[in-house]
Structures are given as structure tokens and as C-alpha cells.
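Here is the structure we will look at.
The complex is shown incomplete by one protein chain, all other protein chains being positioned as in the whole.
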Amino acid sequence: MYVGQSLPRPEDFRFLTGRGNFVDDIKPPDCVYLAFLRSPHAHAKIVRIDAKPALACSGVLRIVTAEDWTKAGLGKLVCVHPMPFTDGRPMREVLRPVLASGEVHHVGDVVAAVVAETRYQALDALEAIDVEYEPLPAAVKTGTALDNDAPIVHKQFGTNQINEIMRGDKTATAAAFAKATHTVGMTLTSNRVAGSPLEPRSYVADYSPPTDQCTLWATTQVPHMLRRWICRYALFIPEHKLRVISPDVGGGFGQKVNFCVEISTVVWMARELKRPVKWTSTRMDALLSDTQARDHVSKAEMAFDNDGKILGLKVDTIAALGAYLSNFAPSIPGNSYPQTITGLYQTPALDLRVRCVYTNTVPIDAYRGSGRPEATWVNERLLENGAREIGIDVVEMRKRNLIQRSQFPYKTPVGRTYDSGNPPLLLEKLVALAKYQELRAEQKRLRAKGVLMGIGIAAFLDKSGTGPSKQLSTRGGLHGGFESATVRVHSDGKVTLYSGSHSHGQGHSITFAAIAADRLGVPVEDVAVMQGDTDTVPYGNGTWGSRSASVGGSAIYRASEKIMVKATRLAAHLLEADVAEIVYENGLFSVRGKNPSISFAEVADAAYHGARYPDDPGFEPGLEVTIFYDPPDLNDPEAMHLAVVEVDRGTGRVKLKQYFTIDDMGTIINPMIVEGQVQGGLAQGVGQAMMEHVIYDDEGQLLSATFMDYAMPRASDMPALKSDYICTPAPSNPLGVKGGSETGTIGPPAAIGNAIVDALWHLGVRRIELPFTPHSVWQALRVAGAGE
Amino acid sequence: MYAFDYKRPATLEEARKALEGVAESKLLAGGMSIVPVMRYRLAQPSALIDLGKVAALNGVSEANNTIRIGAMTTHYVVSRSEPIRSKIPALAQLAGGIGDPLVRNRGTIGGSLAHNDPAACYPSSILALGAAIHTNRRDIDADNFIVGTFTTALEPSEIIVAVSFPPPDCAAYIKFINAASRFSIVGVFVARRHGAVRVGITGAGHYAFRCGPIEQALSAKFTPEAARAVRIPADGLNDDIHGSAEYRAHLIPELTARAVEHCLAGTPGAII
Partner (left out) sequence: MTKVIINLTVNGKALIAEVEPRWPLAEFLRDHLRLTGTHVGCDSSQCGACTVHVDGIAVRSCTLFAVQADGCDVKTIEGVSSGNALHPMQKAFHENHALQCGFCTPGIIMSALDLVRREGYELSEETIRYNLEGNICRCTGYYNIVKAIAAGARAMRAGAVT
């Protein structure tokens, strides 16, 4: 059995020796370079663009603006995952122009593009383009975007409100609060972050006039969807005329799943100039244009009875989506967030309102965790503050409120039914792993010495395996949730898998190979995996939403099953027996109880020979299956985190001393890879918790435009970590697998925030603002009158 | 990056001639400060005069109880230098905490001081230790060297040759680190010599400065409590996304107190 083993990754060799093939490594002969002119204003009218001086610059081949794009009759970027108002009205959608037209709506908005012989020449020419702007008032802060006097981002709507999503039962919740003995209320802000995969986005488009064929090498997580969007929405060209290749991609986390503005221009210019065109984002481009994430302001309350049992949860959230709707954006606060807001608790009544808003900032979209960190931050901060105020230990508080194993499948007040889980076991294991009682004893000892140690927990649900296509389409989704898989057995019995998902570090190759190798009974070294080429891989929906194992892997599994049905039939024929008598073991087909056997490789050989076939109607040569697997349901990973911190009262610096995680991801295919995903996610969660913050000033100027100001964790910022796992298989896929790559990002803001409040509770601190920078903690101490 | 000419002189005299000979030219030391600024197209020197091969500018020496550090000596070398570790361990500690190992492999004391970033570490140390900056024209006392944000007393075409430090009786450097840039939010260098205390502060203001009130308090009583008791006004201190002016005003005495603790314990300081 390969599934369950920590098999090493074959792709490591090329990465370790510097022989990866990343898009910026690609440099076709005769390649020219593109640079984008970006708006310096958060909101302004474009009065005039004069590109003439720039056109005269050395090496410049073309300069384009919105006017050229419109003249060419080209299209606009479409939000493919809309979220209408709960009352049925469509959301207020403005289609995003590829080049800003009439107005710019955020600092970094693309105003013009220059193509020149060299990158330096393109950058030089940018400076010669003269743009006259008329600045307009900008709506920057999320919390005030719906105020009466807020500047309007898109004036045609007369409001910044995009939609309104209501979930739960207002009346029942009001009643719950009315009878509650305790309530806790807070305003909670989830900080805006920038995913910042280390490889900047890069695109190379090459157009061949004789074949009218364009090839686009793209840093994308979704090659087929990208091809579709460019062809269908932007350039109006047939899909078979555009080949998208996503080679090695240096991290994605959601930032490379987007229909980003720049891509269409690169392809367009290649077709116009009939030369390869290349654009690679600088880091500053990335911070001004890659989609950002989170950015919620929530007023929330939780009601409890005297025993600390949750009676109701009331949440009113304003979620920023930025200046334009990016392709998945509305579904993050509109769907993922509501579905996980009650987490792992039996919450009898919920009153949730989410209003998405436009602001004059970089568009928001999916980023690892997508809605769940925001949900967990609200749910868990309320719960722990409630526990402390009532006087119940935070572990005990969870014991009293967790959904029990026997209650699964569990219908939540939001409408979603959680598939499987065992939250009490998660808690039990967490308490054991962290040696919770000893930690509390140590906390007491240290407090006597004036050392501020804190312990905080986050219990939460992830939501993964997106998803049944029907479900997506009920929300108006313009894309499916299936995944493609081709299992091609070669005539020598070796295998190539083609998967519509795409690895940008998650180790799909060995994971999918293990699944197929087990099902086909072949050595895993004999299985190769191909991804990321729309010419060779059947249409897939790509990698995001922790779907590759449960959807992509299941597709591989189902296709492998079909291969085995055919191979068994052919083996039976070759062994002159009935299918029912055939036994397959250790790569050999034999007749039960008899000697002669035939190997998988020999069956493959026969399949491609075409000579000896059964007479079954429709039985064809070859041994290859392609399927499109649509999952019947999402799946629900669950996890719990415990953070131990020490707060330096004099400076506000928080030291992360220890961190514990218990995950339930159902069946684990490759423990080594899954652990890497938990750890990597944790770094990003720690990042959001401790230091990452995209900051705009009141005029909408981005103050965190380089890594000098946008902090990300280094090795020395990470806490000592212990992790463990339980398994409640996902009932909805043949592997029992749940998503495993996002839980790391979900827990830290709540777990660490709770730990800090725990450390400082006796000093009067009740709230802490994300991120927990020394300044933020010092402020919290000051507000509580406990600063030194 | 704008285009520029490049010269790599072999001697100090050649360097001076090159610098004086080309208008808008700049010296290139380790490149840790100037190159990123050029990459953002915020600086446009017509030529870079690379001091990397001027051997005379490199090295640590000791004479007359003074430590002399050549301008092109890297932070790594300073952090490992035996004379510095034994005579001014706080300075080795400071150098060993600048940036990261890759920065320390290239960054130089001369480059850092000439650039005078308001959050750089070295400026606090020259103030606290009462260093002397030796150029190819004259010697400048530390107190007269730093004159403004990114501005020093160096005249056009004046080249730092070496920096000399009189060893203190005790000293410590506390660097309160900015998680993004790995520079200081506030850095405090405390040095005590013959009973007099000097305190150099970086990161808190528009340029590194000596904190008179704290120096007086510590000269009277060299204890952490004495430092903590000083109230620093927030006026004129940096206010940015990494911390408010009030916060920095709070940190100055707090970090100074910790530096004093280190001094009393005989340890050179810490990055916190």
C-alpha cells in the first residue's frame, strides 16, 4: 500500500539543482517585454493620457490604453463566482476593464501598457507617458464604506454595497439572546493580508501566425479556467487557439488562481505584435495588483446560559472586496465565511449578516483559508472571552459546546451539513499533546514571578473539496467543481496520469501516483503525472479550495477503477476464464486456485496489440480512461490549535513559545506532505496573527508596498510545534480524504489572540487587534490602564 | 535601474579622483543601502565608484587602546573580530545583528555611516562610544558627524577611511526589531566610560541622537530604574505603521533600562 506512506517527491531533484522550469526562466528567441503603468491615485478621473513622448523612446514597439482595447472590440473580466443578495437580487457587479477606463479605482490600477525590445526600455518609456488625473474622494476604510457620507467607488450604484447575505434566523436568535444569562460582544477586525507567494507572477505569450495558435506560459493554478476566461471574456478567441502551460509554479495560495488584469494584455500584445511577449511582476507590482485577502469588520455577540452553553451567535460583518470584483471574491465572505462561522459548536441560533463592499483598494479574493480564518477569529474570540467572563476554563467550555461525534452528519443553522468528525476527540488529543494542566500550573508559577504567560485555543472547521458543480451553479457560479483525470496505461504497463489540478508545491505527483499505483497494483515508480498543459490534459478546474486530493485524487481513483475493470476483463479473456474467477495480486492476474497468471504489463501489451480481444460488444483496443469526476459533496476537515505565548509587558512583544495542532483530514495519503502543508499554512497563519498587514492611509495610498514594510515570518518567528492527527473519513469520496492544506492558516489568529488575552486578562485586557504587533499589544495594555 | 558608469579604483587616491572627476557619482561600499534605492529608481548616480578593491580601507587594528575599523570592513568581520569582542563586545553584538547573514557578508561600517539611515544600528554606537570618523581629509567627532536624515557632515567627494572607538568600561546594545525590515523600531546603545554615560538612540527619530535626559539620569545613578523613570516626550519622534511616536517615546527608557541591565551583568546586549 502506497497510500499512507511518506513517499518522497520526484520533483525535488530539479528544484534542488536549480533546474526547475518557472515562467520567468522561459525566454523565447525574439522576446519582447511589457511594463504596466499604474495609477498613483486611489480614485481619480483619467483626464488625458499622452503616450506620444513614450512612443518616441528607444525600443518601444507599442503602447496601449483602454481606448485601444475598446477599439479592438475586446471584453471585460467577469466574476465567475458571484453571490447574489439573499433576497434574490443580483449583486452590484461592475465588470473589470483590462485597462482602466475613464476612472482609476485603486492605487496600482492598470492605466497603460508598454511593449519594448528590452525590459529596461519598457520601464524607461513608462516614465515618459504623461497622464493627467483629477483625484476623486476615495473610500478606503472598510468599516465606514457604508456610511452615508462615504465616497462612492462606482458611482453608477450610488452605494458601495455589493450584496447582502443573511443566514440563520433573526427571530430565534433574538429570543436566544433575550433569555441568555451572559452575553459577550465585540467589534472584531480581520486584517488585510497579501498572500505573496515567493515567485512573482509571470507570463510569456507566443503567437504563431501560420497556425493562428497562441501559447501562454502562465504562473497559474488553473490553466484551463484561465484559458477559458481569456478566450471567452477578454479576447473572444476560440479556446482551441490558446494553449496555456503552467509549468513549475513557485507558490500560489490563491494569488495565482485569479483572472488578473495583466494576463489578457500580454496575450493580446503577442497576437498583435506576432512576437513573444513577456511580463514578470516586480514585488511592488505584486503588492499593488495581486489580490489581497481577509479585511472584515464585524460586530459580533454570543449568548450563553449559566453553564456556558452557547444559545446564539449574532454577527454583522462588512467585508471589503476592493475596487473590482475578482473572480471568486464574493463567495469568500458570502459563502465560505458563513458556512464555517459556527465552527465546531452546537449553536442553536444564528443571525448572520454579511455585506460586501467596494473600497478604493486592491481587489480581494481567495487566499489560503478563504473566509475560515475570519470566521474562526469571530467565533473563538467570543467563546473564550465568554468562558473567562463566566468563569469556566476554556477547555471545559469547549467540552460543553462541541458537536458530538454521534451528531454527524450535523446540520448547522447556516444550512450546511457537516459530513463527519469527532470534535471531542480532537479536544482530548489536544489537551494531552499540550499537557494542558501542566501548562496552567506553569502559567500560575510564572505569573507569581511577573511573567505574563498565556494559553489560547482555536477550534474550527475547514471547508474543502469544492465542490459539486450543481451547488456552485445555484449560487450563479460560472465554473464547475469537477476534476478531470486520464489514466493512460502504456503498452509496456507503465502509467501516465493526467490531472486537471495543478501542483505549485503540494506534491501532487507522488500523491496521485500513490493512489493510482495502489488501485492498479503497479510500482509507484512506474507512474508519471502530467499537469498544467491545456493541450494534453483534459479540462480541469485546477487547484484551490483544498480540492486536489479529494476531487482530483478521487478522479484518479475512479479512472483507475475503470482501468481495472477493463484490464480484468481482458485478463479473463486471455486466461480463458470468467471475470468472476479472476484474482489480482502483486501485479498478477490469475484464475482462482489455478496456476497460470498474466501480469499487468502483459495485459497492457495485449490491449495495444489488438489481436486477442473478447467479443464483448464495444470492447476496444487500448487501456486508457478519461473521466470527469464531480464530487457529490464538500468535505469538512476539522482542527484545533493551542498557542502558548509570553508577553513582554515593557515592550508589548509577544513571544510564541509553543504551538500544538490536532487535525482531522480524514484519510491521509502522504503524511510527510500533509505535515508540510500544516506547517506551511501555520507560517501564514502566524504571519496574519503576528505581523502581516496591508495598510492603506486615509487617501488610499499603500503604505506597505515592499517587504521593508510588509512583514512575513522568518524561521526565527515560528514557535516550537507539536502536531497530531485523527481520522474520520470523508463519506463523500472513495478515498475518505479531506482537504489538508489550509487548517494551518485558520487557527493562529484566534489561538494566539486568545492566548494574549489570557496572559493579560488579569490586567484588564479584554480585546486585542490583529496583527498582534508589539505596538498593538502595548496599546491594549494602555487601554486597560495596565501599561508600564 | 537607470544606467550608470562603473569604476573600481585600486587606491584611495584613485577613488577620490574618480569621485571628484564625475559629477553625480557615488561611492559603492557593500551596496546594501544604495543598490535597493537604485533598483526602485529613487537614486540616479551617473557613476558608481566601487571601493571593494581598495585594500587600505579594510581591517581591524588596535593601537593606543583604541579600536580602529577600516571603512570597508564588513559587519561579519566586525562581529567576529577578537579585539572588538574583547574590548567592545557590544559593538560586535551590534554588528552581528545587522540585517541578516547575507547583509553582514557585504555591508560595511563606512557604507552604513555614510548612508546614515535613521534606523541603522551603527549610528547609535558612534554616538554612545564617542567614536571618531577618519576621512581622507580630516577627523570628525561622532557628535558632529550626524547632521540630518540620510545626511552627514561629509563633504562632496570626502571618503570615510576608518572609524576609531575608545573602549568603554561597559556597553550594551538593545535592538528592538522591526519584523518587516529587520532594522530597529528603536535601538539603544549605552556606554559608560570613566563614570560618564552616553546613550545613542536609533530608529526613534529622524536620525540617531544622544538622549540627554537619560544620560544625565544614568550618570547620576547607573541603574535600570533610573533609566525607566525618565519621561521622553513624543514630539519629533517617528510615527509610522510600525509604531506611534508615543510608543517610541515609551520604548526609549524601557530599552535603555534593559541595556543597563546588560551592562551590569557584563553581557553585550540583545535583539528583542
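In this document, chain identifiers A and B correspond to the written order of the chains, with residue numbering beginning at 1 in each.
The definition used in the following text is that a contact is a pair of C-beta atoms (placed from the backbone, for glycine too) under 8 Å apart; a residue touches a chain by one contact, two chains touch by 3 or more.
None of the values given here were measured: they were computed from a predicted structure.
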Hidden-chain contact residue, picked from the options A:G251, A:P348, A:P424 or A:P731: A:G251
Touching the absent chain when the full complex is considered, from B:E24, B:D100, B:D169 or B:E225: B:D100
Per the touch rule stated above, chain B touches the missing chain via residues 1-6, 8, 28, 31-32, 35-36, 39-40, 48, 50, 52, 76, 99-103, 105-106, 181-182
Pick out the residues on chain A that sit against the missing chain. 6, 8-9, 11-20, 22, 24-25, 27, 120, 196-200, 248-251, 253, 282-284, 504-507, 672-673, 675-676, 678-684, 706-708, 712-716, 718, 721, 744
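Quick note on the criterion: only the chains that are shown with their structure count from here on.
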In angstrom, rounded to a whole number, how far apart do the mean CA points of chain A and chain B lie? 43
Contacts from chain A onto chain B in the complex sit at residues 120, 123, 284, 648, 650-651, 653, 690-691, 693, 695, 703-704, 707-712, 717, 773-775, 778, 787-788
Touching chain A in the complex: which residues of chain B? 1, 3, 40-41, 176, 178-181, 185, 240-244, 247, 250-251, 254-255, 257-258, 272
